[in-house]
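Just one protein chain is left out here, and the rest sit where they should.
The first chain written gets the first letter, and so on, giving A, B and C; residue counts start at 1 in each chain.
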Amino acid sequence: MNSRTIRKLLIANRGEIALRIIRSARVLGISTVAVYSEADAGAAHVAAADDARLIGPAEPAASYLNIDALIGAAQSAGADAIHPGYGFLSERPEFARAVEAHDMVFVGPPADVMAALGDKVSARRIAVAAEVPVVPGIDTGELAAARKFAAQAGFPILVKAAAGGGGRGMRVVADAPGLEAALEAASREAQAAFGDGRVFLEKYLARPRHIEIQILGDHHGKVVALGERECSIQRRHQKIIEESPAPGLSAAMRDRMVEAALKLARAAGYRNAGTAEFLVDGDNFYFLEINARLQVEHPVTELRFGCDLVADQLHIAAGDHVADPPSPRGSAIECRINAEDAAHDFRPAVGRVLKLNLPAGPGVRIDTHLGLGAEVSPYYDSLIAKLICFGADREQARARTVVALGEFSLLGITNTAAFLRDIVASTPFAQADLSTRFLEENFARWTNDEADLNLALVAAAMVSEGIIGGTGLTGESAAANGARHESGGGARSPWAELAGFELWGKR
Amino acid sequence: MNSRTIRKLLIANRGEIALRIIRSARVLGISTVAVYSEADAGAAHVAAADDARLIGPAEPAASYLNIDALIGAAQSAGADAIHPGYGFLSERPEFARAVEAHDMVFVGPPADVMAALGDKVSARRIAVAAEVPVVPGIDTGELAAARKFAAQAGFPILVKAAAGGGGRGMRVVADAPGLEAALEAASREAQAAFGDGRVFLEKYLARPRHIEIQILGDHHGKVVALGERECSIQRRHQKIIEESPAPGLSAAMRDRMVEAALKLARAAGYRNAGTAEFLVDGDNFYFLEINARLQVEHPVTELRFGCDLVADQLHIAAGDHVADPPSPRGSAIECRINAEDAAHDFRPAVGRVLKLNLPAGPGVRIDTHLGLGAEVSPYYDSLIAKLICFGADREQARARTVVALGEFSLLGITNTAAFLRDIVASTPFAQADLSTRFLEENFARWTNDEADLNLALVAAAMVSEGIIGGTGLTGESAAANGARHESGGGARSPWAELAGFELWGKR
Amino acid sequence: MKLKRIGDAREFNVEILAREGAVVRASIDGVEFTAEVAPLADGSTMLHVGDRRLRTFGSRTRNAILVAAGPASFDFAPVEGRTGAARHGLTAPEVTAPMPGKVLKLLVAEGDSVKAGDALAVLEAMKMETTLYAESAATVKKLHVSAGQMVDHGAVIIEFSPVPAAPSANESKAPDA
Partner (left out) sequence: MKLKRIGDAREFNVEILAREGAVVRASIDGVEFTAEVAPLADGSTMLHVGDRRLRTFGSRTRNAILVAAGPASFDFAPVEGRTGAARHGLTAPEVTAPMPGKVLKLLVAEGDSVKAGDALAVLEAMKMETTLYAESAATVKKLHVSAGQMVDHGAVIIEFSPVPAAPSANESKAPDA
């Protein structure tokens, strides 16, 4: 492939990742085009880009998943490249094909490689052919075959979406009676999330660790690895805390996994940034899948290696040679702060940012699209901020994470910051006793600390009495919130009223 | 000296540096006590600490320079150590002595070493004795001696405060008639700023670079250096942009300067963090002074070395051995954003933060005490934020700085962000054609870009018409500002009314 | 006043007893607490209760009192008169949406009899499915929404006929979800 200059990049995404990609592109002198749905007209990524285009209504299918609208926006803006971010269309080969068909650079792997590797069933086959170990399983979600496999392998069984990612369309099946419903629910969820309802089955490992290898491949056949990420702290197969290096992972084991990742990438003709995910069980590791895109947790690698993976992606997409990776240094931990009520079964939360205090300081990076007035709607992912802390060693990274999460404060959107703080501050986490069952084993029934609850109850009563937060001692009055609600511009979502601020009378 | 455990640290400072020290202490598990003047009751450092004590009225002499009030606060809070930050009492031996006399740990060099090195005249003598080259000069500001020296050395001559720092009490004298007035003004300013009116004279070098070496010394006689910082971009002897490594500095020259710094530190029995400042003129370097404290620009060293200099200070103060420094990586640039009107002769600005957008992203660190509602009063230093950007090389650090400064936006306090952005984006800066006369040579008559001015004029007219910023399209109304003003709590400074938000009628 | 956290049933009786300058005395379920209150420039409050000293934000919304105490976020609802049934002056139990989202499936029809544990409806929010189950036996009187419809938090989804053994319904996640 010829070298292609990227002058204007459209970012086919929203939220923190759109903002993060825009920043790296601007640093490279590349002009940026944001896209936005009607729900995101006033969003941070729209403000950060050099240009911005409306691509449709709030529903993802009509906007961020709308290939025609995205191609149209790119053409009208004069973009010569498109970065898909993660989620949405990032792993859809048809999108990559459409981008290239319209003579633009797709910042990611070639569509065919993406199709082969992005599909988990096909990826398993490639791994088997490359003699990389995979988790025992079958390639289909067909009920009879599933029953047969389950009978042989024994429960629990994991149902996974072939097109999946991030725990969507995934179900753990505890016993035979639950199998059919789980297959159906997973398939429906996968269909809704990815437009592809195919599922397959794997043996559910009891207490594995999830460790992945970051790879970068260029157009000239070179593939390099940038170390590993430990992603074992998961809730319902959604990663919530990631770190690098993986604590206690031996150099020999890391080398074997890196070798397997490079072998897979070479076998598949991989290009651009990707991640080979493995389950680690004692001294064994099993290939899980290749995520043919930038990962949510890529910043932990950036902090250790002092690199910029998005810049690397753009260089590779333009035809540059990939450099040998720099030496890693220290330790980095990422926490995903979600708009969920961790004390109440992680019920999704929506709302508008009324007040916000973001952490900062040495070694602290926060990737977020949150700002005053930002709205979290039910249309999109619940990820609202990523806190990534670097330390000279794991203990410093961990302590910085605890302090930084303590500084994070957000009014208006119930979120998981306090839950994450308690995890990172806990003895099992400090001791790095990690497996994908970490949360079940240690934080299954988390709720807020009673002293925090008492303080909050007193605060709530003071709010009700107007002593704080309203017309009392503190600065911004309830009336001001009302004013913001009245005058808030931009496209109104159906949730705007819900997120608004009416006073109810003093009780 | 015995090893002493630090459990509770009082930070005898305010603003960004108090916040920054609090963060590192908390990461080490040390409880923190903030102090605040009546003007700072609602400030960020007060919120970040575990405990906070009022030490007096807004005037520095009555609060942050009030040794009795600080010692009293530390004792009542049960602190066992005091960190002085920079400025205020950080280089006053009598403060270090008072802290130790009350059986607390002073986080800094011993009082006697500080007295010997912190005084520029005495420091020059130590350097001469250690055979480290110094700038030609005399140790006194006495008029007759000054006239004689000036006649010998030739104008321009530099008048400097013996107790000085940061350009205060410093004057460049162009010719003989200006000498007496300059001596008097410098002495008066030095007396006001440091309580010590002594001044001395140096030959004014035409086009030197300012390069300094970071050192750390422990209680066990070990002193190490953590590379250099280039601080040539100065306005009236106030550093405004610093970076590491110094562009184009040869390894041999760096090694000679490091050796000189270590020789000085050993000769003086130096302990804790300090900085040896040099002027570099071609292949020659001249010792300028040792700053016996943490420097404002210490983060550029932290980003390159992946270290935490405040944590190092606390470890050293507790009696720990200083470690060999890690290897440096990449490049880092710091910009000091000041509350000054760069388009109007850098007139100091005051006000309250009405709106704020802080930059973020890979490699971006911002150390600031600014937040919504924060007040900049005339009592304290004009430094309101430090932007520090890391890059794999200088060009990436520079491009990230330009992008990050472009994201910085602050309504309510006129500031130098746009000026800094123009400097860092300029060809002379990109080419690293650096000397302490850089600003005079390249940015003597800076004003805002005409296109920005036109946009701002249109915006101002729209504000006046209520289209934006008031009751128009945007979120927060002028009424809300009014409400904040009415209900804003805390100690009111004499400037509160000035910084308040009254509506004036539509014109 | 009586408060509960949205999402669980535990009730708290919280009263402000006195306020003198920056010191507020309050009680929670009869236990007294002393709170020190210091306003910060950003409109938050440093609140010192017991061994906690936290930056605290608070605000009223139509449905709740929101509090952020350091990183912890709480949404409280006043207890009296705040349930769906009481709001409409009804005594009949209802199933209300536990979160804003889309009604993916209605699994019952008007007139159906349901028993405890029966799945009633599936909601989707942020791409995750949540199934609503019956807590006790009841008869479906009215479906207030149809499949595909977006609903607010607290919106009535299914209304039951009043029956002697008053059934109620509550949400919980699907067991395998």
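By definition in this document, contacts are C-beta pairs under 8 Å (C-beta built on N, C-alpha and C of every residue); 3 or more make two chains touch, one makes a residue touch a chain.
None of these values were measured; they are calculated from a predicted model.
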item	value
Neighbouring shown chains of the undisplayed chain, as defined at the top	A, B
Sole residue of B:Cys307, B:Val322 or B:Ala349 that reaches the chain not shown, by the stated touch rule	B:Ala349
Residue touching the undisplayed chain, where the options are B:Ala225, B:Ala332, B:Ala418 or B:Leu439	B:Ala418
Touching residue (missing chain; options A:Leu9, A:Ile22 or A:Ala43)	A:Ala43
Positions on chain A contacted by the hidden chain, ascending	41-44, 46-47, 50-52, 352-353, 371-375, 484, 488-490
Positions on chain B contacted by the hidden chain, ascending	168, 171-174, 178, 181-182, 185, 189, 192-193, 236, 339, 341, 343-345, 347-350, 354-355, 357, 378, 380-382, 405-415, 417-418, 420-421, 448-449, 451-465, 467-470, 473-476, 478, 481, 494-495, 498, 500-504, 507
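In this section, only the chains that are shown with their structure count from here on.
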item	value
Innermost chain, where centres are averages of C-alpha coordinates	A
Centre-of-Cα separation between chain C and chain B, whole angstrom	50
Computed distance of Cα centres, chain B from chain A, in Å	38
Centroid spacing, where centroids are CA-atom means, of chain A and chain C in whole angstrom	28
Touching two or more other chains - residues of chain B	371-373, 484, 488-489
Chain C residues counted as touching two or more neighbouring chains	39-44, 55
